[in-house]
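The other protein chains are all here in position, but one chain of the complex has been omitted.
Letters A and B mark the chains as written, and numbering starts fresh at 1 in each.
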Amino acid sequence: MTLLSLKGIGKSYQRGSMWDSSNRVDVLKNVNLSIAPGACLGLIGRSGAGKSTLSRIVLGLERPDTGEVDYDGVSLTKMTCEQSRGYRRNCQVVFQNSLGSVNPRFTAGQVIAEPLHNFESMERKQAKQKIDDLLEKVGLHPSDADKYPHQFSGGELQRVCIARAIALNPRLIVLDEAVSSLDMVIQSKIIALLKSLQKTMGIAYLFISHDIRVLMKMADTLAVLHEGTVVETVDLKKSENRSYHPALTELVAAVLPPVPVFGN
Amino acid sequence: MKDAHLLEVDGLSLCLKTGQQERQVVDNLSFTLQANRILGLIGESGCGKSLSCLAVMRLLPKAIRQTGGTIQFDGQSIDALAFSRMRTIRGRSLAMIMQNPMSCFDAVFTVGEHFKETLASHPDKDSRSNEERIHGSLHAVGFNDPQSILGLYPFQMSGGMLQRAMVALALMMNVKLLIADEPTTDLDVIAQAKVLGLLETIRDTHGMAILLVTHDLGVIARLADDVAVMQEGQIIETGIAAEIFETSRHPYTRELINAHLELYDHRLNTIR
Partner (left out) sequence: MKVIKTILKRKLNWVALPLVVLFLVTATFAPLLAPTDPSAVDLEQKLSPPSHSHLLGTDHLGRDILSRLIWGARTSMGSVFLIINLVMITSLVVGSISGYIGGKVDSLFMRICEIFLTFPTFILAMFLIGVLGTGMINVVLAIALTHWAWYARIIRSLVLSMKNREYILAARVVGTSHWQIFVKHLAPPVLAQLVILATLDIGHMMLHVSGLSFLGLGVQPPMPEWGVMINDARQYIWTQPELIMYPGLMIFLAVLAFNILGDTFRDSLDPDILAEEA
């Protein structure tokens, strides 16, 4: 059974004033996607293709104009209170800019405690233990709980954000360009961390990136978003011998070479 | 015979002053750059590569001081040059493009006005009219309809377009050295490919020297002739790009190269 499915999702935005409805821009048109439990769906597209809008719709931060988002077979708009709560705790996110995704006045411990505070009633000691466990799980140290965001490096702060995302043992995490701002060495370590967490916790990922190299490493399936629609889906576990949509081949052709091609 | 160095940085040291404390951010940096070549300066965030560029441009923030070394550009020592003399060199022979192209343009002026202002700041004996020069350089960077670009405001253009416009400014002034500080980090892969291709063209057809700063080895692999690897304010290795990739034994360089090569999956080749 699919964990999350998007059927016929469409979204447009108003450009200009509220009372002038003639200037609408279609950001997403008839998007269909599905994610199986424990799987990793990679979503690639150029800037402006609609990836961020799609991630906000999947996270329930925005309502689509048309179409349905089904979590565990139930549409988000038709959920009971209980089901809504279940969806909320099971669908988490890690954003691209770690510094912008945490309150600068919160310590790392407070950042990670926020989801726990909302969904679990834990005693002080229990919560502290859980936070320490989470910090260690993502490769940090329990003493980091008292540090403020500006005291962390980019990679370390992203680990804090990952700890916050896994705090409630979610079934799905949306990774919205989560490794795009990281230096190469740190990026490869975070990718390794995400892969190992997926293995041990069975979390499904919706991995959004403009870098196809990262997606090849992480994803089971690749969906290509082009001008608001999914134009191509590739099963990365099988090797298929066919021609692909030009949007995808264009993206692959633009990939930087691994080593210098012409010597000097 | 080796070309004379266009840019020679020798023993550059920079210090950051915060409150009462001083911290060395760049330590004894030395590298050279010749015309017609691209030097890639690679290192992770915070290693001091951007500051080194600003030092060459003499645009360091107030809190950073140069505490040692010399910078020679086109046979002239520029690190101690008078500010007014440096201003004539900057923009005319030396130009810089940066990571966030939007921030390099004044939002209330059109692109055309930026070009006109640059020409007005550096009067020279070029026989062509201003209009010819502007159109020529915009065309050279890939804008097929230069006139339409001139009337646009920066917010109406994409990041990739703005970056190409910045390169056009440098081309128009016929600069000898272009410093590109993470020029494609904020662009998507396709815009990145266009901008990097453009930089390659101006090296080949205009003989410009380019100092290309990046944290992505893919950019180095694509464009750089020579490489300097920076770590924590120091250059730990220099050499020809192809040789560094193949034969470097320095542990930090190898760590970077391995992390970079790890990303490449053979399945990429099947999607053509």
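Following the convention adopted for this analysis, a residue touches a chain if its C-beta (ideal position, glycine included) is under 8 Å from a C-beta of that chain, and two chains touch if they have at least 3 such contacts.
What you see is a predicted model; the values in this text were computed from it and never measured.
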item	value
Visible chains in contact with the missing one	A
Among A:Q92, A:Q158, A:S181 or A:S209, residue touching the chain not depicted	A:Q92
Hidden-chain contact residue, picked from the options A:L59, A:I131 or A:M184	A:L59
Residue among A:K11, A:K51 or A:R164 that touches the chain left out of view	A:R164
Absent-chain contact - pick from A:N103, A:Q129, A:N169 or A:T200	A:N103
In chain A, positions touching the absent partner	18, 56, 59-61, 85, 88-89, 91-93, 95, 97, 100-103, 105, 114-115, 118-119, 161, 164, 167-168
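Assume only the chains that are shown with their structure count from here on.
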item	value
Chain centre separation in whole Å, for chain B relative to chain A (CA means)	33
Chain B partner contacts - residues on chain A that touch it in the complex	46-48, 154, 183-188, 210-214, 216-217, 234, 236, 239-241, 244, 248-261, 263-264
Chain A-touching residues of chain B, taken from the complex the two chains share	37, 44-45, 158-159, 187-193, 196, 215-222, 224-225, 240-242, 245-246, 255-256, 259-265, 267-268, 270-272
